[in-house]
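What you see is the complex with one protein chain gone and the rest in place.
Note that the chains are named A and B in the order they appear, and that numbering of residues resets to 1 at the start of each chain.
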Amino acid sequence: MKLQELTKPWAAFNYGFLDESAKRELRRRILKAIAIPGCQVPYASREVPMARGWGTGGLQVTLTLLKPASVVKVIDQGADDSVNASSIRKFFGRVGGVVETEDTGKATIVQSRHRIPEEKLREDQVLVLQVPNPEPLRPVQPDISIARDMHGDADYGQLWLVLYEQLVKSGRIMQGAEYPSLVNGRYVITPSPIPRWDVPKLNQADHLTILSAGREKRLYAVPPYTKVEPLVFDDVPYRVEDHHDKTCYRSNVTGYFVNELPQEDGSSAYELSDSHFGIKHIRKAEGEPVEIGDTWYKNGRMTDDRA
Amino acid sequence: MAYVATRGGEHAIEQAERLFRSDLGTITRDRVETVRDNFPYLVDRLMGEASLYEPDLAALALAQAGGDLYEAVLLLRAYRTTQPRIAIAEPVTQPDLFTVRRVSAAFKDIPGGQILGPTLDYSHRLLQVHVLMGEDYTPEPVIPAAEPAPATQPSLTDWQKAQGLIADHPVETVSPEKIPDLTREPLLFPAPRAHKLQSLARADTGGTLALGYSTMRGYGDVHPTVNELRLGEAPVRLRHPRGTVFSAGRVRVSQAEIISKSKSLELGFSATFGWNEVKVIAAAALDLASTRPDAHPASTEEFVLYHTEPVESSGFCIHFKLPHYVTFQSALDAIRDAKANGNAATAATGAKKLPTKEQEVAL
Partner (left out) sequence: MTLSLLPTADDSRTNATFEEMMWALSRPGIVRTLPAGGLAAMAESLIDRECSFHVEDDVEFEHALKRSGARAVSLSEAEYVFTVIDTEEKVSRHAVLRTGTLAYPDEAATLFAPARFGFGQGLRLTGPGIKDSLTIAVDGIDPSFWQMRERAIRYPLGFDVYLVDGDDVIGLPRSTKIEVL
């Protein structure tokens, strides 16, 4: 072997920023994550030109998938124009020359923090979720090594206990976002801090979801057509946020996840959290030819015709 | 159509970045060289935490970040990660180090001698305020020793091992490509020794000091003594594909051995790029403390290695500035509902207090 065989002509940065050896590692880990749905696969997690905790996990996955023909949508809290989403999207353009979009239907890759779009994703789309803390057991077991053994034994009793305690103390399950969910009947995952509203969108979905925590160096996946069940008791049904009857003051659309905007008179106004979904409704109302995709929720209710 | 201003965020972040950069002004080669030449210890600290030995790049990172160390570490790490690994240097042993400073607190004198080298340890920390009044502060000339100290020094632990004072752990021969490297593989626990030492070498100086200090102060039963502290230059020797070993240059390194005098003599070790004594002493103390079976929670391997990672800890800390209104909304919903139910229940039963623990269990 010669040194030359291991090197190549110098370039300040590679296409897609990550060098090929970093991409190969991510590819290997992503494949294992897909093969064992919900299993947290450790990876080296390279430093990227963004601070840890700012989407570096999602970034590495998207950069690995990136090609010039990719059409990328980046959202934060449901919004395309959120500052960090803008920054990440700009980076993809800068290092990947990709096509940027705000339209869920047009994207090949959707990278998101804290939301899953309201329009259904298709079989050919990848959802990349940024994950701050990949460990659903962290609240009951901060030690990552012990938590790993608990996953190995499918020892989730303490999680159930936490939910039960909430039920007893508060009369309902108080878990807000990142609701622990069982994937393919084996691994409990945190679906990232998406609201409870979004968790059912992972169940038997048409699309592939890759969840990646850059700082914590773990990635996991929910393949298409995979069972994702929020942890619930048989006699206490899973409850999403009570947003089914909220109307967006901008688009006048009702029945989707909203942001609450406190008003000076003490009341609240609501706007659609999925910003581009709202824009499409506004444009359509104004007579523009806009195609709004099929949605998971209809009339404020999850339409779950799947098993 | 107020909703359609979706590019607002993009404009805002661009202008915010411009504001920061225009405050700093133009970064020139001169400026970078000034940083490099004036702040060698800062550059050293940065190169250690970034685990990239390149004073010019480190100085550039400092200039570009306006001296914000965490930003500079991230800049360098993000650059480092894109570079291919083309060769693995030969191992460096203590007698290979071109040693400029070497002290032991464990013995009055040691084979090879105590060499103070460049240090402020015994200086009086007086701010030379007259410089601000236009009077230069020129250091006194150094009077060379009658007999210069040898360039290399033996290892003190070799002597201690020969005396049977320290256990001589067999050295595992690992082929270069099998040396664990956490820039290419995840840190898992229990961590391989190589990962642990590498992680400490890259650790945040301040964070390492904070945790190291806590064990030194008494959280943990390590009573540390500096067995040997060295500053020096390590030769970087590479093996040519034809088999010959050649030197590609030298890097400044620090290393510390901390010896425990409780029960039996045990060593903790740390080494890093650059001259950074505080870090290697603290890290070696943590290495020792975390090896104990009954380590204090703040000095277990997992706790120490995770929480002294400069890029991860600083990044996560500042990420809380990002909007979190979706998660907040999600929690708000549950809280409001629980409150409404609670009020309803209270009104219905007249009960004012929550069930006791026993009642909860009974439910």
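Please note the rule applied: a contact is a pair of C-beta atoms (placed from the backbone, for glycine too) under 8 Å apart; a residue touches a chain by one contact, two chains touch by 3 or more.
Note that the structure is a prediction, hence the values are computed from the model and not measured.
Novice: Out of A:Pro139, A:Gly171, A:Pro224 or A:Gly300, which is the one that touches the chain we can't see?
Specialist: In the full complex, the listed residue that touches the missing chain is A:Pro224.
Novice: Could you tell which one of A:Lys67, A:Lys106 or A:Lys298 touches the chain left off the display?
Specialist: Per the contact definition at the top, the residue touching the missing chain is A:Lys67.
Novice: Extract the touching residues of chain A with respect to the undisplayed chain.
Specialist: Touch set of chain A with respect to the missing chain: 1, 5-6, 11-17, 20-21, 23-25, 27-37, 39, 41-42, 64-68, 94-97, 123, 148-149, 151-153, 184, 186-187, 208, 223-227.
Novice: What is the set of chain B residues that contact the non-displayed chain in the whole complex?
Specialist: These residues of chain B touch the chain that is not shown: 177, 184-185, 188.
In the analysis below, only the chains that are shown with their structure count from here on.
Novice: Would you kindly tell me how far, in whole Å, the mean C-alpha position of chain B lies from that of chain A?
Specialist: The answer is 32 Å.
Novice: Can you tell me which positions in chain A touch chain B when the two form their complex?
Specialist: 1-3, 6-8, 13-14, 17-19, 21-22, 25, 42-49, 51-54, 56, 76-87, 90, 102, 113-115, 132, 143-145, 165, 168-178, 193-197, 215, 217-218, 241-243, 250-251, 257-260, 271, 273, 275-276, 278-279, 282
Novice: Would you tell me which residues of chain B are touching chain A in their complex?
Specialist: So the residues of chain B in touch with chain A come to 1-10, 12-13, 74-75, 77-78, 80-87, 182-190, 241, 302, 306, 311-312, 314-319, 322-327, 329-335, 337-338, 341-342, 345, 354-355, 360, 363.
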